[in-house]
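The next block holds one structure in the form of structure tokens; read it before the comments.
Only one protein chain is missing; all other protein chains are in place.
Order as written gives the chain letters A, B and C; numbering starts at 1 within each chain.
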Amino acid sequence: MNRFIKYASGVALAALMVAPTVALADKANDTLVAAFSRELTNLDYNYGTKTEYIILGDLVDDSLFYVDPKTLAYVPSLAADFTIVNDTTVDVNLRQDVTFHSGAAMTADDVIYTFNFILTDDQNSRHAKIADWLDGIEKTGEFSVRFNLKAPYANLFNDLYRVRIRKDGIMGTAGNYDSNAQATTIDGLGPYKVTSFDPGVEVVLERHEGYFGGAKGTPPIKNMVIRSIPDIGTQQAELMSGGIQWMYNVKKDVGDAMARSPKVNYQLGESLRIGFLILDAGGYSGDHPLTDVRVRRAMNHAINRSSIATNLIGGPAKAVHTACNPVVFGCEQDVAIYEYDPEKAKALLAEAGYADGFDLDLWSYRDKQAAQALADDLSKVGIRVNLKHGKLAGLNKARKAREIQAYFGTWGSTASPDTATIANIHWRDPAKGDRNLSGNPKVNELMLGGEKTLDVAERKRLYSEGLKLIADQAYWVPLWTYSEGVLSSDDIVYNQDPDGYPRLWNIKWK
Amino acid sequence: MFRFIMSRLLVVVAVALALSVVAFFLLNLAVDPAQAIAGEEADLLEIEQIRQRYGFDRPLITRYFEWFSGVLHGDFGVSYYWNKPVGELLLERLPETITLALMSLSVTILVAIPLGCAAALNPNTFIDRMALGVAVSAQAIPNFWLGLMLIILLAVIYPIFPVSGDKTLYHFVLPAIVLGASSVPPVMRLMRTGLLEVMNADYIRTARSKGYYGWRLLIRHSLRNALLPVVSVLAVQLGHKFGGSVITESVFAINGLGRLALESILGADIPTVQILVFVFAFTFLALNLLADILNAYLDPRLRT
Amino acid sequence: MQFLQNLVSFGKIKKDLRDMTPVEVMLRKARLHKGFKFGAGLLLIIAFLGVFGPMILGLSPYEQDLTQRLLPPVWIEGGVWDHWLGTDGNGRDYLARILFGARISIIIGVGAACVGMLIGVTLGVIAGFFGGWVDQVVNFILTCQLALPGLLLAMTIVFLVGPSIFVVIMVIGALHWTLFLVVARSATKRIRSLDYVTAAEAIGASKLQIMLTDILPNLMNQIVVIFTLEVGVAILSEASLSFLGVGIQPPTPSWGLLIAEGKDALFYQPWLIILPGIALFLLVVSINMMGDGIRDITDPESTVE
Partner (left out) sequence: MTEPLLKISNLAVSFKTHYGQVEVVRDINLTVNKGETLGIVGESGSGKTMSMLAMARLLPPLAYISAGSIQLDGTDLLALNTAKFHQQISGKKIAMIFQEPMTALNPVYTIGRQLTETVMFHEKVSHATAVERAIDMLEAVKMPQPEQRMGQYPHQMSGGQRQRVMIAMALMNSPDLLIADEPTTALDVTVQDEIIELLIDLQKRFGMAMIFISHDLGVVSRISDRIIVMQKGDIVETGNTADVLTKPQHPYTKGLLECLWKLEEPRQIEKPDNMPPVISVKGIKKSYTLSGGLMRKATIIEAVKTTSFEVLAGETLAIVGESGSGKSTMAKIINGLIPADQGQVLYGDVDVTSLTDKQRARIVQPIFQDPYSTLNPNHTIGYIVSRPLRIHDIVPAAEIKQKTLDVMAQAGLTEEFYHRFPNQLSGGQRQRVAIARAIILEPKILICDEPTSALDVSIQEQILDLLCQLQKDLNMTLIIISHDMAVVGYLSDRVFVMLNGEIVERGKAEQVLKSPRTDYSKKLMASVYNVPKPQSEAGAPL
């Protein structure tokens, strides 16, 4: 035992003797450290869905198209230009000055390989969406390709933006794809290349000196490290002690407080994310008050959106009345507007036969503060809310089992300025998606019809009609737009874009 | 000796088996792996496709036996969430957890044993009450709270230690203190009562009558006897540190098994959680067996 | 302690202790036990404040005022007398939430410890009384439980059945019965071999009668001690679960939840986690001190100074 104690104390002493070798992150060695709350477990965005992967993907990969942060319009990136030949044919000419991190030049073969891979490998995350509209891709020249569509598809550029171009053959051959080929090392086209990757811990990036510039421009900072730090408090501490220089998803309270330190800057800018309540108007979870439109309207009147947006979320956040962010394409604003009016809400409830209110299980998994605030507003008009705030896994399960009467959701539409993105996921045919609880097939027809044509005017009309129907029938309680908060150290310059999507390659030293 | 170890190993296997059954069915009922693989944006059709592709639509029992025969052949399955073999994942995360567990055990030993001895040798004095105060306090402080307080104090206000991460042993100091502190009360109390009991034992009176006193008495005649029960408790505590470092690892961003377990549950990554439950149970039982063997080494009565 | 028994035969102590029933002896020891008095007193104060505090002060833990968010306590610049301990992120009075949290913590602590006690003592008494293969089976269950990573299981179960106070109580209770079992079993084994149990068998008492009248009452001393410790453990477990987001549901003010909610504001509104942390600390300390006290008081061999 004595020997054991000696050994144990030896270990502890050794621990104290080891000099702290914290990765030095500063201007002097041109290394920026950014923190993500969620883990990066896979470098290949073609196999990922989360926001973090898009951000990383934009750093290490490139796509044919890209969103211009200023105009919120799709612009060519790897593509040099494009021609819409007809409703189902799009020709794309590629840039000729693009090289992979490995040094090889990008040609049409790589693009064709990538899309064929997406179409034939049913395991990748992009497959289902792309296969839905893309019939095939053909080579029209050394640096030009043609996309043949199954049907007209409006959100084409968003989907093309999400496909990261891979080197010909790098994922294997058809029927023999290796989903992990680019999981831990990546031969991308983006402004940064990966020098090391510790899954769940950190990704170390170095500027790709052969980067073609293009829409993203040339990054000013040479080295970048992205660390996974799950705890927001720990992230703050790291920022204060110089361990990281950049963190995002920072709420107003934390940001304002942190910004009191001269070492830290806080930006609370716009975001495409909106919050909303989805109500089971269709009665999928059984017979309950929410199937009555008066009750749903009452709920719309009951919530003081502006107060919560201003006081809780802050920044440019404001009330919304549509099932989409007002700034995106097709988001009709001329819809029925339910002003904050608790008395009217009570009257509507009474009219519906719920003068004494009713019990409501309200699920939520994000933004606990806002969830409590809106639950409080609902309870003030007599709806006895039992807030079920938990983890997404629990909500998913209940939603799939059709047990949910109402839930508080948010949608970020990451870097996708088109109503199609939010509509596609939320208003699908109920047989294919469990979020459309309207019980009205018309909504699905209108909201998904909007992406099935390239005619801009027709699209606007469809969305307008759909959004008006949603508002009129109060299938949702649209709540507010969110704002995106970023904390950065005072030695870097980071300017937030209007869509709230972080473009890390634009950061420069002060 | 051989028979004993074999019979104990049999229990270990039986327990691990029982737990794997419980864990498998509970997890599959609690979370939907198909939904988790499909991700937030997936629609029902896609989820249904995944369900068929991975075979989640088949009866749980069939899937359990498949999983189990895989484990028997050394195939621990592939994580849905991390997209890699679970075995690899474990090996990656194991060193961090072992480091943290051993360092926190060192903290426990270095604090609890001297404190327990001091308290037992000076019963009902100021020292004893101080030690009891430490025990009661450490018992009442939630470890996530202690972690946050230590970060504020020793990493931000006085930046002595790094806030988080697991690069060097230095990063493990604060988490080891947090995790070690939770084991101090039981170990210290046991050391105290054990030593008090030993000091009242007849053979200590014999030793005194032979002329032993003070530190010599403690070292030559009391410590070994008093440490016997402590060894078992330390094994249990070390076992808990392996499986129970979920919170500490996530507060300090240490990529060990605890955090892996937390993330895997949140990500409905059943293969990983399943193996982790197995690993935690096995570690716990193996440590207990080790403690029994160590006890037999220390206590001749258990040997013959 | 032979010495105490010796003492009993001398002088005035003999009279004092001899004239007392076991309950009187305990009460006397309790009166003399400083730790017990402190712990019990503190617990009474916390329980009183938890039950009547919000009522007396006229505060509601649920009433939100989004224009009065995150006010600091009065002693910090910016604090107002309307909210002594400030307000939380939803503009609710923090004092009211902390006081109300005492109620939640005590309900969960006591509830979960009761569930654990029910499971543990039942299994323990049965295993200890019957021994043999029954004991082996119980021992196997015990080993399984000990080897199980409890927090993970708790999270899974909460996912499975959905979160609520009742579920949290049941889950924590179902995970904290091992100590009850171990203590009940060994005590039952010891008592089982005592002559008065054999005497009860000899006078024809049934097994159930023996378990209920001869074994259980004599276990209670030890069980009460474990019970208090487990109340403390359960309170901390609830805090951990709530901290991880799978415990008590907002807006119900549980201390673990308050700490989790305040965690993001760690550096600039530290009182948001320090205050509920201190409350939690005081409650658990008071319960543990009371438990330590009860152990000393009920231990027939202990002398209280």
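A few notes on this one:
Definition applied: contacts are C-beta pairs under 8 Å (C-beta built on N, C-alpha and C of every residue); 3 or more make two chains touch, one makes a residue touch a chain.
Note that the coordinates shown come from a computational prediction; the quantities given were computed from them, not determined experimentally.
Touched by the hidden chain within the whole complex are the displayed chains B, C. Checked against the hidden chain, the listed residues C:Asp214, C:Glu238, C:Asp264 or C:Asp296 yield one contact partner: C:Asp214.
In the complete assembly, the contact with the undisplayed chain comes from B:Tyr203, out of B:Phe25, B:Phe65 or B:Tyr203. By the touch criterion stated above, the residues of chain B touching the omitted chain are 1, 3-4, 123, 200-203, 205-214, 220-221, 224-225, 228, 292-293, 295-296, 298-304.
Although one chain is not drawn, its touching partners on chain C can still be listed: residues 3, 5-7, 9-13, 16-22, 25, 32, 194-196, 198-206, 209, 213-214, 217-218, 300, 303-305.
What we mean here is this: only the chains that are shown with their structure count from here on.
Chain C has its Cα centroid 23 Å from the Cα centroid of chain B.
For the pair chain A and chain B, the distance between mean C-alpha positions equals 37 Å. Residue positions of chain B touching 2 or more other chains, listed in rising order: 30-31, 148, 151-152, 156, 265. Multi-chain contact residues of chain C (touching two or more other chains) are listed as 159, 263, 266-267. Against chain A, the residues of chain C that register as touching in their complex are 62, 64, 66-67, 69-70, 89-91, 158-159, 162-163, 245-246, 249-251, 261, 263-269. Note for the complex: chain B touches chain C at residues 11, 14-16, 18-19, 22-23, 26-27, 29-31, 124, 132, 136-137, 139-145, 148-149, 151-152, 156, 236, 239, 243-244, 246-247, 261-262, 265, 273, 276-277, 280-282, 284-285.
Note for the complex: chain B touches chain A at residues 30-32, 35-36, 39-47, 49, 53, 81-84, 92, 102-103, 105-107, 109-110, 113, 148, 151-152, 155-156, 159, 161-173, 176, 223-224, 227, 231, 250-253, 255, 259-260, 263, 265-268, 298.
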